[in-house]
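Encoded as structure tokens, here's the structure I'll be asking about.
Just one protein chain is left out here, and the rest sit where they should.
By written order: A and B. Residues from 1 in each chain.
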Amino acid sequence: MRHVFSVRIGPVGFRVGSDWRAPVAALRTLYAGYPTPDDGIADYNVRLSATRPWRRFIRPSVAIAGDYMLPDAAPLPLAHGLLAAEMAMNLQLALGERRFLLLHAATVERGGEAIVLTGESGAGKSTLAALLAARGWRLMGDEFALVDPETGLVHAFPRLVSLKNAAIAVVRAALPAARFGPLMAGTPKGDIRHLVPDDTAVAAMQVPARAVRLVFPRFGFAAERRTVGAGEAFVRLTQASTNYVALGERGFAAMTRFVRETPAMALDYPDADAAIAAIEAEG
Amino acid sequence: MSARLLCRLLAAPGEARALDAAQWNAVIAIARAELLIGTLAFRLRGLPLPAPVEAILAAAILSAEEGRRQALWEAVMARRALAALDCPVILLKGTAFVAAGLDAGQGRHIGDLDILVPADMLARAEAALLDAGWEWVKSDPYDDAYYRRWMHELPPLIHRERDRMIDVHHTILPPTARSTPDPAKLIADAVPLADGVAMLSPEDVVIHAAIHLFADGDLSGGLRNLWDIDRLVREFAARDADYPARLVSRAAEHQASRAVARALRLAAALFDTPIPPQPAEPLFDAAARRRLLARDGWGRGTRPATRLAFYVRSHWLRMPPAMLARHLWIKMWRRSRHAG
């Protein structure tokens, strides 16, 4: 493909090819501090290509493709090319990953101990992870926690943090010195702006951590904390994992071990400050 | 870049030592696109490889093993559902290869479960499967009628809990196709496997793969199919030196000599399959080879012109021309209506 960018995020190497210069240029800038895949060999290939040949030039629209694809993934306008790249990279992991058990979760770490925050879109995972990073936690990732079935440890996947709508201003205020990507307005998910993980997060991205707490946050409710039993955590985490079934018995063993070893709580919160206070009190 | 390098690695794994990073990236993308990554992983197992390649292929082996488990389980569930029919459940394609422990099943991607039942059992088989939790995928009356009248199978069924498809065939080509394999012979000579299921005889299984390669679809997924043929022919010929001769005479019985000869020539060209000397068809062979190898270093299909030619041709093979026109016209009309 015309424009190529390779990067390693945590243990995962990507090779991104694009018909256009812009998305690759944006990735180059934002992932400037990241290494390239080991030995130059990528785990996954991502392709950003025109839906039709003339769509490279006329109302350019980016089809999301790669080694693993969803047949009905809608193309995005070129102005949202960076989002297309991020979505395509996530998709490779979601559909193709077999080494790690994937949890759809944000993870932060301090002193070797990790807190895993999981929930549906809108639960506030990315925002809480960014705000915790602003308070000195190491950001391990805002999208996927990678659980190693052999060790039970969580591996980091610190890609760009995807902030949406109101969270953009909240995080900019908390992290005035941080680097951000361009504002992409009016995407299918609303306004999106990416936060670049700080140097600590990138420097330590090969260092796994043991999960000491699993949190199911829910934004927009009166403050409430509830202990979640291992059985409920198991059910909720299998639903929050894109590759639990594909991993077979390794997935079962890793998941049962994870929920038995990691105390879990459901956390309803009215605003970010309340959530941060509750998480830090527990952590 | 084309899929040629992938074919070389499958046929001669030792050549993997010479690959550079760019070649690895391309081969991995192409192998995934062709759904041959699990097969490649088994072929290269034990060779000294770069660490990232080793990790990717180890994951592909685990993935193939899970796929194998799920495919065999679907066969068990179909056999349980059809137990009351008291007729043989003949597994086809990938599920048969893994159930029989054949080389062709090593690392193979398996999608739907394909089974063959006698034509007069079709209605009862359908009822039994519906009763056991499968349901129709397509509710469109035209597609449904099309499948039942002109294809060699029931409309695909999907299991509502397990989300897996089953294709129930009563022969291996639609009745409208020009060559007409004899389903009674296929069933009579099927080989029992453990656990109440069976597979086609060693000759018929290769004949089916060859017919499938040219008649079903546009040669897409053809490399995987051709690799099956290579593995099957090698394994059966190693067991029994008369196998190649029996394959040729059996192909004639099914009016499938041409498809089998073409498949064997292609397999020999791409995978060094040892076959008896054959008269070549240089134009066809070259076009089919180009089509089978049409991938760039990112796994994308190339040469759209050859693709289209094979697509029209494959429908032509299955349907008499007037019927083809009707089918395409209805498909087109429906598409435009859906768009509008």
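Assume contacts are C-beta pairs under 8 Å (C-beta built on N, C-alpha and C of every residue); 3 or more make two chains touch, one makes a residue touch a chain.
One rule holds for everything that comes next: contacts and distances are computed from a predicted model.
Colleague: Looking at UniProt, which of "Basic membrane protein A", "NADH dehydrogenase", "HPr-rel-A system PqqD family peptide chaperone" or "Anti-sigma regulatory factor" names the chain that isn't shown?
Modeller: When "Basic membrane protein A", "NADH dehydrogenase", "HPr-rel-A system PqqD family peptide chaperone" or "Anti-sigma regulatory factor" are compared with UniProt, the left-out chain turns out to be "HPr-rel-A system PqqD family peptide chaperone".
Colleague: Touch as defined at the start, partner being the missing chain; which of A:Val108, A:Ile192 or A:Val259 qualifies?
Modeller: A:Val259
Colleague: Check the options B:Ser2, B:Thr39, B:Gln70 or B:Thr273 and report the residue that touches the missing chain.
Modeller: B:Gln70
Colleague: By the contact criterion defined above, which parts of subunit A meet the unshown chain? Give residue numbers in ascending order.
Modeller: Answer for subunit A: residues 229-235, 238, 244-245, 248-249, 252-253, 256, 259-260 touch the chain left out.
Colleague: If the missing chain were put back, which residues of subunit B would it touch?
Modeller: Touch with the absent chain occurs at residues 66, 69-70, 72-73, 76-77, 80, 83, 132-133, 161-162.
Everything below uses one rule, namely that only the chains that are shown with their structure count from here on.
Colleague: Over in the complex, which subunit B residues touch subunit A? Could you list them?
Modeller: Where subunit B meets subunit A, its residues are 21-22, 24-25, 28-29, 32-33, 50-53, 55-56, 58-60, 62-63, 65-66, 69, 298-300.
Colleague: Name, in rising order, each residue of subunit A that touches subunit B in their complex.
Modeller: For subunit A paired with subunit B, touching residues are 1, 13, 15, 17, 37-43, 45, 47, 49, 65, 67-68, 96-99, 246-248, 250.
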